[in-house]
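Of the protein chains in this complex, all but one are displayed in their positions.
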Amino acid sequence: MSFISINEIDQLINEDVPYIDLTSWVLGVREQPGKIAYFTREDAVVCGTEEVSSVFERLHIKTESMVASGQKVSAGDELITGTGRAEDLHKAWKVGQNILDNCSGIATKTRKMVDMAKSVSPNTAILTTRKGFPGTKALAIKSIMSGGAMPHRLGLSETILIFKQHLNFISGFDGLLKKMPELKAECCEKKIIVEATTLAQAIDLCQAGVDGIQFDKLTVEDLSAAVKQLRSEFPGVVLLAAGGINETNISAYASTQVNGIVTTCLYSAKPIDVGVRINQ
Amino acid sequence: MSFISINEIDQLINEDVPYIDLTSWVLGVREQPGKIAYFTREDAVVCGTEEVSSVFERLHIKTESMVASGQKVSAGDELITGTGRAEDLHKAWKVGQNILDNCSGIATKTRKMVDMAKSVSPNTAILTTRKGFPGTKALAIKSIMSGGAMPHRLGLSETILIFKQHLNFISGFDGLLKKMPELKAECCEKKIIVEATTLAQAIDLCQAGVDGIQFDKLTVEDLSAAVKQLRSEFPGVVLLAAGGINETNISAYASTQVNGIVTTCLYSAKPIDVGVRINQ
Amino acid sequence: MSFISINEIDQLINEDVPYIDLTSWVLGVREQPGKIAYFTREDAVVCGTEEVSSVFERLHIKTESMVASGQKVSAGDELITGTGRAEDLHKAWKVGQNILDNCSGIATKTRKMVDMAKSVSPNTAILTTRKGFPGTKALAIKSIMSGGAMPHRLGLSETILIFKQHLNFISGFDGLLKKMPELKAECCEKKIIVEATTLAQAIDLCQAGVDGIQFDKLTVEDLSAAVKQLRSEFPGVVLLAAGGINETNISAYASTQVNGIVTTCLYSAKPIDVGVRINQ
Amino acid sequence: MSFISINEIDQLINEDVPYIDLTSWVLGVREQPGKIAYFTREDAVVCGTEEVSSVFERLHIKTESMVASGQKVSAGDELITGTGRAEDLHKAWKVGQNILDNCSGIATKTRKMVDMAKSVSPNTAILTTRKGFPGTKALAIKSIMSGGAMPHRLGLSETILIFKQHLNFISGFDGLLKKMPELKAECCEKKIIVEATTLAQAIDLCQAGVDGIQFDKLTVEDLSAAVKQLRSEFPGVVLLAAGGINETNISAYASTQVNGIVTTCLYSAKPIDVGVRINQ
Amino acid sequence: MSFISINEIDQLINEDVPYIDLTSWVLGVREQPGKIAYFTREDAVVCGTEEVSSVFERLHIKTESMVASGQKVSAGDELITGTGRAEDLHKAWKVGQNILDNCSGIATKTRKMVDMAKSVSPNTAILTTRKGFPGTKALAIKSIMSGGAMPHRLGLSETILIFKQHLNFISGFDGLLKKMPELKAECCEKKIIVEATTLAQAIDLCQAGVDGIQFDKLTVEDLSAAVKQLRSEFPGVVLLAAGGINETNISAYASTQVNGIVTTCLYSAKPIDVGVRINQ
Partner (left out) sequence: MSFISINEIDQLINEDVPYIDLTSWVLGVREQPGKIAYFTREDAVVCGTEEVSSVFERLHIKTESMVASGQKVSAGDELITGTGRAEDLHKAWKVGQNILDNCSGIATKTRKMVDMAKSVSPNTAILTTRKGFPGTKALAIKSIMSGGAMPHRLGLSETILIFKQHLNFISGFDGLLKKMPELKAECCEKKIIVEATTLAQAIDLCQAGVDGIQFDKLTVEDLSAAVKQLRSEFPGVVLLAAGGINETNISAYASTQVNGIVTTCLYSAKPIDVGVRINQ
């Protein structure tokens, strides 16, 4: 269940250790057998152990024990341990630590926010945007899925989400309403979702046959009213809330009973405090 | 001054747009000429415009204006603008936005923390650890440098920093003291820096001829006392502070007059709020 | 609108010309200026000229004229022409020809089959499976889209299509019907589509709330009957036909008025006969 | 005997499964142990099992049985089977199937055409051009070799084949005849082969010392006459036939007793019908 | 006529400058415009300027003048010059210098040895083995070709050269003689060349129809005798000399009038002394 390829694992190792661990080399710390253990200093949902195990494999370190991504761990628990040559343990050290603390940080924050939302509205999905740090997508997606969220869209090529920035090229909202039947025929397997900022827009779109509305930056009150009205008139339309939703207001947004809450904030979770022991 | 290669730019684009922007395709938004403008909604130190310009180039978008990385911008300012085919502008949109908001977020936080430290101790350098999110090193390093910090170590192969995890394989501290003359001869061009957690250790190391001490998690008081004593006895030795230093305590640590403050916290800066206008 | 990256263009060139065109080298055919012209010997829908233009660019050949992908051309028409050094023209020759004749072959066959289907049922979409030759996906997808078809699914990560092979692990059909409400909540933005081989299965699925049925290998008669009954009872459900549909029977399948026809046969189109002139 | 590298295997998997099999994920089909079996629904020469075994290895699926590339199989036979986690079996499914059905299709067609030619002229080699689908060379070459053919030229850098397109830059045929002694000295290890379209050209070339003639698009009658005359006068010269040779006329061309028949048609073979069973 | 791809150019730059030129950065040497000029301190055949021009292009340095690979230059001559930002000139410096001095070193040594051989035997080709430093093949091949030699074999896949190491698996020499007719039919476009260490072996091979003999480590006297006898009996067979041939004995080996001399020694030429001026 590693989300990254051998080539990417090698690149991560190479980024930190382009040639050698010079310190180990000059200290003569090379051939002795040793142990490495990653442990958490706080309760967490673990993520990334499968990738660290791949780092170990590339460095001829034997994985001795491991907690699978998505599992809960308590402060003090070991996440993954291995045995190998001292030099290789030092090469693996920070590469592994950076995967574990960052990915587990996202998974833990995700689990917490998913639980907050689900306790208020069990059927509301927590969805993440495409706004992560460039180059982190595979690990970030694994992390949010390990915490119970789902990606909103992985990229632009398989889903349809229409923004104002598109409408500027097709005579705006009216242009879209005219095109709707054709879109629905051509993309019969996809849901056609459109961003709206008012209830009035949403009603027009629903009447034109849209499959979903993504409300951007509505207040909880306005959203709540919109959901009530649209559910009764257009029960099959998916309703999403996006824009500025985070730990402080997710419960309130979930209480509107939207089908999904779209958020970016999971990607910038604080890393978990992961310690590393290396010894003979 | 782009920090990433053409191949990496293509990978970032491909990650978000593996084939097409399906929405633009089915809406017929392709050949019209259009404009794209990225602007900031908050004061910031900009970073990443050179890379966005490379994204533009790969998508045949002409860069029309651009603020260089490292410059200060005010809320409302445009960071980079371009002109091209509507389809290509939509492909560039989020790739560019993710570079700008994340990198500028780090640069802005860095600038702020560097200024806080320098106002107390102008000669103290702000240095960043190797603990970023896997896969982000090139952009993260550019970001902290654009904000006025320097990388502590880019990797393991060109610098020497000795931790307890190394000492476990060479009979601990005593083993290290014995090896010191040989290390200094073999690595005559490098400074040999050792992590210490007490003043007593530091004194032993200085007497053995070490070039620098990295104090880990000392209180400001203990650190301040250590700096005073070591400076008078071993004036040439570099003194670094690391471990839990962030916006809340950097001024206090800088007041100890250490040569450098080593921190991880710059890598998890909140992204800047960057808006995107796309229109005809 | 090139679908492949610079790195992939370089790989295509390198595959055919790892070092030099030995023949040009030993003949001394290198520095003379020359012209290259690709022309079609049959009527076709062109595809791949943007990629050939990229090949030209990498070999310092100037593109002089070019017909965009998706356009119709007649026997004798030039597709793309360029000028450069004789050696470079010879390096480009076969790389460019292989792109044009294969991609245009698929686009032309696609256009023909799309027209056949649309003339019978204008709202039926022609969709292609994931069963192409390994390594050709980007060019194959461009080719079928240039001919008027759409990809059914680009990969496994953004769409949901449930096969018998999945059901074997969840207690079969009954297991699926029980899970349906949960699936719909978790994947609220996606249509949930299930493969069925009988009308009875389809009715059960529709009652459970599925968004689409993909009928596998039904006869035209059975499919026609199924569409009529399901449309009247479950008007919002998408109905797809798959399995053995090709040029000989697509009109018949289209006459059932399914929403989409899913086919693999477009990927193995006969290449168009493309000629190449190279001279001074 | 896999013809493609680990990196390419990972790319093929990634092309179809960039992150996860979403369907397996949401159905909870992940950790159960399961079996996968690929079988053929028609008699065939198998090709690609070694590469599928590499796909299995990358996905931690254990190969349980396997028929080597180049072997004949009968309808119903299993080609390769494996055991692993249900999620991984679903990830491997289509990647493996696309390799097997396309490669075996080429190998099977090749075997048939080679047998047709050899039954008429046992010493005539069947050779394939460089005109395959871009990006498929390694698998295509493996496929035709598994069926008993040989590649004509793998690329431009190690062989010499002179076309009219070269002659346009060296004063045509006469220019070539003059250069022949120098070519033969410089490339003493290679056979110098020239395309000809008439017997008269061939005779001139043979008199100048060429090592081989590739006749382009001669009728069987003309070719037969040419072979007879050239064999008696220039017994050491290799004679090849190219241009429009396929299943319908290969026996006739083989009957001319040329040394080799050069064809493109093997690359566009119909895929073999390969079925896949996945279950507990 | 660059022999390496953009991706490889980027890798060469990245190898020397993974992030920045730290020295230029801390000195504030960045935005000033400047000039770079590479010049030779000895007479040479230049090689690699096209690749350095590609390095320049990737670093936004404008190539101002350039001598093409293969040209002769005198001590003091400039090889390539450019203008750009001071920081970029410093990044290019050593990458470009390493290409020029190493490649020109090989080209110069090659030119000298080719001239030595040709002055004795104008029709003897100088051919290089596959024994270069791993990872240098493209540049090494360009270098020897720029000096007037040709590669013997670029790799194993397109040529046939039979060694004792092969014969160990087919019942030795006798096994080979039996297989010869089949080999010649199957590989009708290739010359079949076999390594021999005695005249007796060579005669057996010629009688069996081999196309070429590669004599390994014969003395000049033995080789001379062998060439005389074989030329008179088997005039069409190519005769090559290999094994320990270098600058000290190439004239003697050429005097035997073999068709080709196969040598490794060109790959380890002393680099040319290339100087670099960088200034405002």
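In this document, chain identifiers A, B, C, D and E correspond to the written order of the chains, with residue numbering beginning at 1 in each.
By definition in this document, contacts are C-beta pairs under 8 Å (C-beta built on N, C-alpha and C of every residue); 3 or more make two chains touch, one makes a residue touch a chain.
Keep in mind the model is a prediction, meaning the values are calculated, not measured.
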item: Chains still shown that are in contact with the chain withheld from the display; value: A, B, D, E
item: Sole contact to the chain not displayed, among E:R41, E:K72, E:K94 or E:K228; value: E:K94
item: Chain E, residues in touch with the chain not shown (by the definition above); value: 8, 11-12, 15-24, 26-29, 32, 34, 86, 90-91, 93-95, 97-99, 101-102, 130-137, 139, 155-162, 165-166, 168-170, 176, 179, 183, 186-187, 190, 268, 270-271, 276-280
item: Residues from chain B at the interface with the omitted partner, ascending; value: 123-125, 127, 150, 152-155, 157-159, 185-191, 193, 212, 236, 238, 240, 259-260
item: Interface with the undisplayed chain - residues on chain D; value: 1, 3, 5-7, 138, 141-142, 145, 151, 154
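Here is the rule we use: only the chains that are shown with their structure count from here on.
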item: Chain pair, A-C or B-C, that carries the greater number of C-beta contacts; value: A-C
item: Matching chain pair for A-B (criterion: over half of the contact pairs shared, by residue number), options D-E, C-E or C-D; value: C-D
item: Inter-chain centre distance, chain A versus chain E - centres from mean C-alpha coordinates, in Å; value: 51
item: Computed distance of Cα centres, chain D from chain C, in Å; value: 23
item: Whole-Å gap between the CA centroids of chain A and chain D; value: 43
item: In chain C, residues with contacts to at least two other chains; value: 6-7, 18-20, 154-155, 157-159, 186-187, 190
item: Chain contact topology (line, ring, star, complete or other); value: other
item: Pairs of chains satisfying the touch condition; value: A-B, A-C, A-D, B-C, B-E, C-D, C-E, D-E
